[in-house]
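What you see is the complex with one protein chain gone and the rest in place.
Chain nomenclature is as follows: A, B and C, assigned in order of appearance, with residue numbering initiated at 1 for each chain independently.
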Amino acid sequence: MTETPAGLLIVLAVLLPFVGMMLALMAGGRNTPRVAAITIVCVVVTVAAIGLQVAHAPLVYQLGGWAPPLGVALRADGPAAGMMAVVTVVVAAIALYARRDFAVPEGLVEARAPLAFWLLLLAVWGSLNLIFVSGDLFTLYVGLELLTFAGVPLVCLDGRAETLRAALRYLLFALMGSLLYLLGTVLIFGVYGTLDIELLSRVIQPSLVTRTVLALMTAGLLAKTALFPLHIWLPPAHAGAPAAASAILSGLVIKGSWFLIVRLWFDVMPGVVTFGTAQLLGAMGAAAIVVGSIVALRQQRLKLLVAYSTVAQIGYLFLMFPLAFDASAGAMSGGNVLTAGLLQAASHATAKASMFMAAGLFYKALGHDRIAELGGAARALPITTLTFAMAGLALMGVVPSGAYLAKKLLLAAAADQGQWWWTVVLQGGAAFTAGYTVLVLRRLLASPMAPEREIARVSRLSECTALALALASLLLGFVAAVPGIGLPSGLISNPLAPSELLTICLVTGGGCLLAWGFAQRPSSVRPAKAAFVGVLVEDFDGLLRQWPAASLSLFAFAAAMGWLLQSGTAA
Amino acid sequence: MTEFLLGSACAILVVVAVGLVRLLRGPGEADRMMAVQLLGTGSTAVMLIFGAVIRQPAVIDVALIVALLSAFAGLAFVRGISPNSGGGDE
Amino acid sequence: MTGATLHGLAAAILIGLGVFGLIAHASPLRKILAFNIVGSGVFLLAGALARRGAEAGFGGDPVLHAILITGIVVAFSATAMATAMLLRLRSVTDRTTLAETPPRHDADPPA
Partner (left out) sequence: MTAWLDSAALILLIGLAAWVVLGRNTFAAVAGFIAYGMLLGLVWVELQGIDVAMTEAAIGGGLTGALMIGAARRLKSAAPVAPATAGTLVIAIGVGAAMAAILAACVLALPNPAPSLASLVAGNIAATGVQNPITAVLLAFRSMDTLLEAVVLLLALIAVWSLAPDAEWPGRIGVPQTANPNGILAYIARVLPPIGLVIGFYIFWAGADQPGGKFQAATILAAMWLLIISAGLGKTPPVSSRWLRAGLIAGPIGFILVGAYGVASTGAFLGLPAAYAKPLIVTIEIALLPTLTLILALLIPPPLRKRAEA
């Protein structure tokens, strides 16, 4: 609780992006990207310094010298510093990638879309840093709103009716989530008289109000994270945005509300959570993986496929919750499972951002992103094809990716607690990921369709940035070697052991089967049996993404969670 | 005295509420807006009385703001129906 | 029943009404109005809690009041942003509902 001298660094990490945003607005025109670049350098240095400090001990800073509950404290612990580092890497990569796309066109003093993009990129960054370090529930609410306000306009930068509609859906659904969160915050204050996370964690007791609060807040945050079946807004928004913006939205923005759920469950009310609720959250994650992946396999557009794969990957981020529930203590406990979850978030952020970047490059080069007509793209854009493949491998969890490490830790936890069903979900999810990666790669590597189309040139810098990010995701597993993380050694000792190779072969083979079964094919070819299931799942997904169904799911989830929280203690 | 003040505040509120029939029934948009303006005036009055009851002079400032901004909302409405508002709007 | 509890219960009703509107209306403008009703309900609930916490000569807990002022301003900016987005949508298309044109299986036949 006591303040640490280097705490001022946290304030810098939060405020520098916003200051940069304001100065970039002031500078205007061609100076906006320059100011953004300088800001990025400054924040990178700050975050690195925070990382070095947090390796020794968590940082705490009391704003204005006022101690909670009266004042507001900022705290950077291990998870916060880790997430900040990941976001930093991804933001820097996106900035490099977008340099050409969002330059001010020749002959103009200033253009709308570039100005908005750079300002919003910095704003997303500042809001995420705020969410990672804030120790106060209301300041977190402000951070969430900042993140929403920065994320939504990125969807409709092109001003088309379809993207505007997607953005408005996103905004309204996210606002519904914010209200539920705010409601929870207010009720918490009414019971405990403080909003400080650390003070709350000491006094919080399971009661009617506390359980309602946890249910409402979690539901609200899930609406913003777009966990199935609350993904009403995600596919059109993430697929319609410009590639760099999709990378921000998919790689970064949804991690903000997800991280807040982690904070709530692990740090604020670990003792309120029950076995049933943790299982429910995991089950929704599993459903997200299955439905998201099948619908992804059935897409005809690459960007929509990647967007639906995000729906599936969000599901992955919630598999750690049931495994982190310590039944003997009746509470959530962090440890290796939490580390695994954070690793998953990190590898998803990097891999998914680079996947969207690659999709954007294909779109730019070919002038379309119809999967069936991607043939020949591998010859034209070998680097980007490699990027896509590597991002897919990283998401599948092939050694030595971060997802591999995470999967291994989660599998160990599942075996440890005898919850074998999560093993099935984890391996099955990897097979699905393999499925759509293989599906796209097969098209990319196919021979070009006659006649040869004009291939537009794409920026080499953008290609290399996307590749670097995919590579980062693929090599993320080596963080296990960093002593500060506290992982058991020898997790990736022998990547070529027969059992590992066998798993990879099985997962990839399963993926190929799934892709063969579910993917759409030209009408001349007789569809596979599974295709009927695919159509059903697709229609089910379309139904769930209607507004009334989605809002019903939101409140039904809150109700189910409230009930499970209540009945779990009675048993 | 307090009882009398509160009683008259209640009475004002009830009377204004009756005026809201015009909000429900219309028929014109101007009728609805007038009912809203009446409510604005009424709640300003109730506020002032209540401010006297709880001895909070700052309530007068709230009443001032309500009065000023209800006029503003009314003007935003006038702006919409005025025939010479012009300006290439849809 | 104290005045604060009465206000708290009224706030619960307002939130319920607003939630109904958020779900039932297809028109985005009506959803935005309903959002504001829910928002004011949440703020009123906080006001009731603040009134319960009145002590030290203050009419209510000043921390909650201050938080509310921030919340009201944030809710207003959300309203303004949503409205601007809706009006922009209106300026490019006649159809202002949120429903997508349903993505059909054969929407985009291979060329």
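Criterion: a residue touches a chain if its C-beta (ideal position, glycine included) is under 8 Å from a C-beta of that chain, and two chains touch if they have at least 3 such contacts.
From a predicted model like this one, the values you see are computed outputs, not experimental measurements.
*Asks:* Under the definition given at the start, what are the shown partners of the omitted chain?
*Replies:* A, B, C
*Asks:* Identify the residue among A:G159, A:G335, A:G367 or A:P382 that touches the chain left out of the display.
*Replies:* A:G159
*Asks:* Residue-wise, where is subunit A in contact with the chain that is not depicted?
*Replies:* Considering the whole complex, subunit A reaches the absent chain at 8, 11, 15, 18-19, 21-23, 25-26, 28, 61-66, 69-72, 109-113, 116, 119-120, 123, 126, 130, 138-139, 142-143, 145-146, 149-150, 152-153, 156-157, 159, 164, 183, 187, 189-194, 207-209, 212, 548, 551-552, 555, 559, 562.
*Asks:* Which subunit B residues would touch the chain omitted from the figure, given the whole complex?
*Replies:* Subunit B touches the missing chain through residues 2-3, 6-7, 9-10, 13-14, 17, 20, 23-24, 26, 29, 32-33, 35-36, 39-40, 43, 46-47, 50-51, 53-54, 56-59, 61-62, 64-66, 68-73, 75-80, 82, 84-90.
*Asks:* Could you list which residues of subunit C touch the chain missing from the display?
*Replies:* Residues in contact with the chain left out: 3-21, 23-27, 29-30, 32-34, 36-37, 40-41, 43-45, 47-63, 65-70, 72-74, 76-81, 83-88, 90-92, 94-97.
By our rule, only the chains that are shown with their structure count from here on.
*Asks:* Mind checking the centre-to-centre distance between subunit A and subunit C? Centres are C-alpha means, answer in whole Å.
*Replies:* Each chain reduced to its C-alpha mean, subunit A and subunit C end up 26 Å apart.
*Asks:* Quick check: what residues of subunit B touch more than one other chain, meaning two or more?
*Replies:* none
*Asks:* Going by the contact rule already set, what residues in subunit C reach two or more other chains?
*Replies:* Residues of subunit C never touch two or more of the other chains.
*Asks:* Which part of subunit C faces subunit A closely enough to touch in the complex?
*Replies:* It is residues 15, 19, 22-24, 26, 28, 31-32, 35, 38-39, 42, 45-46, 49, 52-53, 63-64, 67, 70-71, 74, 77-78, 81-82, 85-86, 88-89, 92-93, 95, 98-100, 102-103, 105-108, 110-111 of subunit C that touch subunit A.
*Asks:* Can you list the residues on subunit A that touch subunit C in the complex?
*Replies:* It comes out as residues 70, 138, 141-142, 145, 148-149, 152, 156, 159-162, 164-165, 167-169, 171-172, 175-176, 178-179, 182-183, 186-187, 189-190, 193, 236, 298, 300-301, 370, 372-373, 520, 522-523, 535, 538, 542, 545-548, 551-552, 555.
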